[in-house]
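Take a look at the structure below.
The excerpt is restricted to a subset of chains, each kept in its original location.
Chain IDs A, B and C follow the sequence of writing; residue 1 opens each chain.
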Amino acid sequence: MSNSGSGSGSGRPIGLAVIGAGYWGPNLIRNAQATPALRVEWLCDLDEARARAVLGDYSTVRVSTSYRDVLADPAVQAVAIATPAATHFELVAAALEAGKHVLVEKPITAAYAEAVKLVELAERTGLTLMCDHTFCYMPVVRHIREMIHGGELGDIRFFDSVRINLGLVQPDVDVLWDLAPHDLSILDFILPPGVRPVSVSAHGADPLGTGRACLAYLVLRLSNGAIAHVHVNWLSPTKVRTTIIGGSRRTLVWDDTNPAARLQVHDKGVDRIEDTTLDHDARREKLISYRMGDVVLPALPEREALRAVMAEFAEAIGAARPALTDGRAGLRVLELLEAASRSLELGGVAVAVGEQS
Amino acid sequence: MSNSGSGSGSGRPIGLAVIGAGYWGPNLIRNAQATPALRVEWLCDLDEARARAVLGDYSTVRVSTSYRDVLADPAVQAVAIATPAATHFELVAAALEAGKHVLVEKPITAAYAEAVKLVELAERTGLTLMCDHTFCYMPVVRHIREMIHGGELGDIRFFDSVRINLGLVQPDVDVLWDLAPHDLSILDFILPPGVRPVSVSAHGADPLGTGRACLAYLVLRLSNGAIAHVHVNWLSPTKVRTTIIGGSRRTLVWDDTNPAARLQVHDKGVDRIEDTTLDHDARREKLISYRMGDVVLPALPEREALRAVMAEFAEAIGAARPALTDGRAGLRVLELLEAASRSLELGGVAVAVGEQS
Amino acid sequence: MSNSGSGSGSGRPIGLAVIGAGYWGPNLIRNAQATPALRVEWLCDLDEARARAVLGDYSTVRVSTSYRDVLADPAVQAVAIATPAATHFELVAAALEAGKHVLVEKPITAAYAEAVKLVELAERTGLTLMCDHTFCYMPVVRHIREMIHGGELGDIRFFDSVRINLGLVQPDVDVLWDLAPHDLSILDFILPPGVRPVSVSAHGADPLGTGRACLAYLVLRLSNGAIAHVHVNWLSPTKVRTTIIGGSRRTLVWDDTNPAARLQVHDKGVDRIEDTTLDHDARREKLISYRMGDVVLPALPEREALRAVMAEFAEAIGAARPALTDGRAGLRVLELLEAASRSLELGGVAVAVGEQS
C-alpha cells in the first residue's frame, strides 16, 4: 500500500470521511467543508440521528453508521477520527490498513505501546498520520515557536501554563488526560531542538470523589535544566488560560482570554552580573540586575486553528511529507501523559520520561 | 516579669519602638503613628542615616543605633521588629526578657527550634508576641475567613494561590521564604478549625544560577483530603495575585490586582448526584451535575492592612489576650516553610508536617 | 392579501428566502438553517458566485439572482432582507405586496417617509414586518429590559453607551447610521413604557476627510428628564462596548467585551437626603449620601442573538402577532437617526424628535 494515487497532487480535492459526531466532530466537519483541498464524503457515527443532527437539514454529506463501509469507499482517501481515545487504536489501524491517511484527535491512543504500532504502520505504508494538536495551529503558538526557534527569547528558563475552567467531569478520563494534552503538545511544539522533558511529577486531587482527578499539577524537568509547570482544573469557576514562557532575553505572557493583548513580549527581566572584583557577599547582592523595557503586543492574524489543521493535513498528504504534528509528536505527548499518570499513582514522585518505552 | 503595669488599660498610649528601618520599617512607622493607642518613641537601626531618612526632616520620633538602649527605656512598652529573619531570635528574646511586648515580621525566626523558645518565653512572661502576618488583616481575607468559618463555602476542596511578579532576588532567602509565608499565613488563617496541612511537596528552580530558588511550586495535602497549591515566582514579568478557594457549596476567586472585583463569590460548581437506581455506568456519567448561578462581589471596606495590624497589636496588649496572629501562628507557618525547604532539597518528595517538632 | 394560508400554524416550517449574501447574509442563512420552524429555500443575490460561496459546496439551498423569481415561488412564505439600506424600500414593498412576511436589517429604510408606508402596508395586509434589531435578542439585553420594566433599577437617570472599534469606513453611510442603530434600538427596547427620547444633539468629525463622520457623539434628552449619550467611532484602535444605565435604585454596567462579568448590577449609588431641619448650606452638604453595596453578576445563558431573532420571526408569523421588534420599533429608531443627522448638519443643535413626522 502506498501513497501514490491519492490524487491530491493533481489538484482534485482529497475525499475525507469524518468518524465521530460527538463534541469535536462538528468542528471537524465545518472546517473540512471550508477547506478547498478536501472533499467531505461521509460523517460516520454509531448514532445515525446524532450524525444527521450535526449535518443539519441542508447538507449533501452522506451519513453512515459503519466505519468499515466508509473505509471501503474508494472516494475516501483520508479520515478524521474524533471518537473516544479507547477506540483510536482500532480505528486508526483499520484506516491505515485500508490505505487511508489519518487525522486523529488527541491523545493518539490510550496506551503508548499501541501508538508505537500505529506510527510504525503509517511509516511502513507511507501514509500520513497526523495528530490534531489543534493549539499548535493557533497563530499565537506559531508566533511563539518562531520566536523561540529564532533565538529571540534566549535560553528557555521556565514554562508555566494554567488551563482551568468549570469543565465537564468526563466519564472515561481524568483532567490530566482531558486537558493536559493541550499544554504538553504546545510545549513539545515550541521547545527548541534538543530540549526535551526528562521527568514528570504529578499531583492531583479528586475532591468530589468521582474516582478520577479533577484538578492536577504537573512539574516537568527539561533537559536544559529548565522547569515546566502545568495546572489543569475542571473545578475553577473562573476561566484562566495563561502561559508564561521565561527566557534569558525576553519573557512571553500569552493570555488566551484577552484578545486585545493575547501575547505580550516583555523585554525586561533579571540578569546575572558577573563582577569578579567584588567579594562574596557584595557579589551575591549585586548578582542580579533588572532591566525594564517596553512591552510589545505583536499583531497576530485572527484565524481559526482548526482551519489550519485541515490545510496542513491536506498539504502533508499532497506532498507526502510528515505533518507538522505527526504521529511521533503524538507519541511524545502520550509518553508524558503516561509518566504523569504513573507519578500521580505514586503520590507525586518524579518519573523519568522514556522509562516506559 | 508580667504584663501588669503596661499602662495600656488606662487609656494612655503604649510606648513603641520600631527596630529596623529597611524595606518594611517605614510602613510600620507610618501606620503606628496613625494608631492612637500607640505612641512611637524610637526608630532603631544600625544605620543611623537610614533611620533619619525614613523619619524625614519633620519628625519628633527619636533615632537610636542601639536596640539595648531602646529596650532600656521605660517609656517603651512594646517593640516592632522588621530586621532580617536571622536576627529575629536574638532581638525578640532580648525584648521579651526586657518585659516588652513584641510584634515581629515574618518569618518569626529562621529556625523552628528557636521560635518554639520565643513562644514559650512569651507565654511564661504573659507578654504579647504577635507575628505581622499582614495579609491576614486585609478586609478581603477577614471576609474570606468569616465565610469559611460560617460554613458558606461548605467543605474546602482546594486552595490555589499564585503570587508572581518581577521581584528582587534576595541575598539571604529564596523565593519560598520570601513570598510563600504570605500564602501560608493566609491558608493558616482561613482554614476551618481542625483542618491542617499534613504534608508538603515543593518543586523549585534557579534558572539564573543565583544559588537559590527563584520560582517554586508547593503542594500541601490537608487533613480533610483537600489540596492546596502555591506558586511563587520572582521572574514573572506580569503580576498575578490570585487565590481560588473551592468549596462544596461555593467557590471564591480573590484577584488582588483587580480592585473593582477583588473578591468573587461563585454560586456555581459541580456536585455529585447520588442516584442509586442507576446502573454503574449511568451513575458515573450522571454523577456530576452543574449549577450555574449568580456571582456576587461583596462590598469590602478599603483599609490598609497594616493599620489593622497595629490596632490588633495594641488591643491584644491592652486585653492581655493572644493576638489573632500570635506566636503559635508564626510557628505553624514556619513549620510549613521548613517542610517545604526539606522537600525542595529532596527533589519534591512529600514531607510530613510535624516531623521536625 | 392576508396572513391566512401561511401554513405556519400547522407545524410545517415556514419557507424562507434570504435576500443579500453580503456581510450579514451568511449569519442569517446559518441561523435560519438552525431554526426548526423555518425552511430555507433560497439565497438570492445579484452576484451569483457570492451567493454560492456563502452556501459552500455542500448545501441543498437554491441560489437565485432575481428577487422577483424568488417572491413568485409559492414555497416562499417569508423573506429576510440583508441588502444595503437604500434598497430596503423597494424590496420590502415588493415582498409585502407578494404576500410574504418580512424580516429586514436595520435601518428599516433610508428615509422615514418610506418606512411609514411599509409599516402601514404590513398592517393593512396582516403580514409580519420585523426589524432585525439583533442586539435586543441578546440574553443580556433581555435581562436588562426585564430589570427595568420590573422596577429593579428604579427611575432611569442616565444611559451611556460606547461602541468603538477599528471599523470599516463605509462607502454609503456614516458611523452614525452604521453603528448607532444598535444603541438606539437597545435604548428603545429597554426604556420603561412612557419614557421616550424627545430631542437629539449630534456632534461628529471626519478627521480622514472621507466625506462622512467617522466618529460621533449623540445626546438624547428623554421625556422623564434623563439623559442618554452614545459614542460611536470607527477609528478607535481598542474595542469598547460598554453601556451604563443609572437608576435611582441600582445601576447596571454592561461590558460586552468581558464575558466573565458581562453584566454588573451595582447596588450602590447616590441618594438625596431630605432633612428639612438643616439650614440651607448644611442641607446642601448633606443632600447626598452614599450607599455601598454588593455587586451581582447575574447568570446569563450563552445564546446567539440571531438564533432568537429567527425564533421570534417564526413565532410572530405563526401567531399572527407583531414581532417584539416590529416595524414600528424600526420607525422609532429611524426617527432618531434622522434627527441625529439633522443635528449633525446644524452643528450640534438639539433637534426635537417627531418634527419630521
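Here are a few things to note about the model shown:
Going forward, a residue touches a chain if its C-beta (ideal position, glycine included) is under 8 Å from a C-beta of that chain, and two chains touch if they have at least 3 such contacts.
Every value quoted in this text rests on a predicted model; they were computed, and no experiment measured them.
All together, the complex described by this structure holds 4 copies of its single chain type, of which 3 are visible.
Convention: only the chains that are shown with their structure count from here on.
Taken chain by chain, the contacts link every pair, so each chain touches all the others. A centroid comparison over C-alpha atoms places B as the chain most distant from chain C. In this view the innermost chain, defined by its CA centroid being closest to the centroid of all protein CA atoms, is A.
With centres set at the average Cα position, the gap from chain A to chain B is 40 Å.
Chain B and chain C have Cα centroids separated by 53 Å. Among the residues of chain B, those in touch with two or more other chains are 264, 268, 295. On chain B, the positions that touch chain A within their shared complex are 157-158, 160, 162, 164, 166, 168-169, 171, 201, 203-205, 207-211, 214-215, 217, 219, 225-227, 229, 231, 233-238, 240, 242, 244, 246, 251, 253, 264, 266, 268-272, 281, 284-285, 287-288, 290, 295, 347-350.
Against chain B, the residues of chain C that register as touching in their complex are 261, 264, 268, 292-299. Contact residues on chain A toward chain C in their complex (touch as defined above): 33-34, 39-40, 56-61, 238-239, 257, 260.
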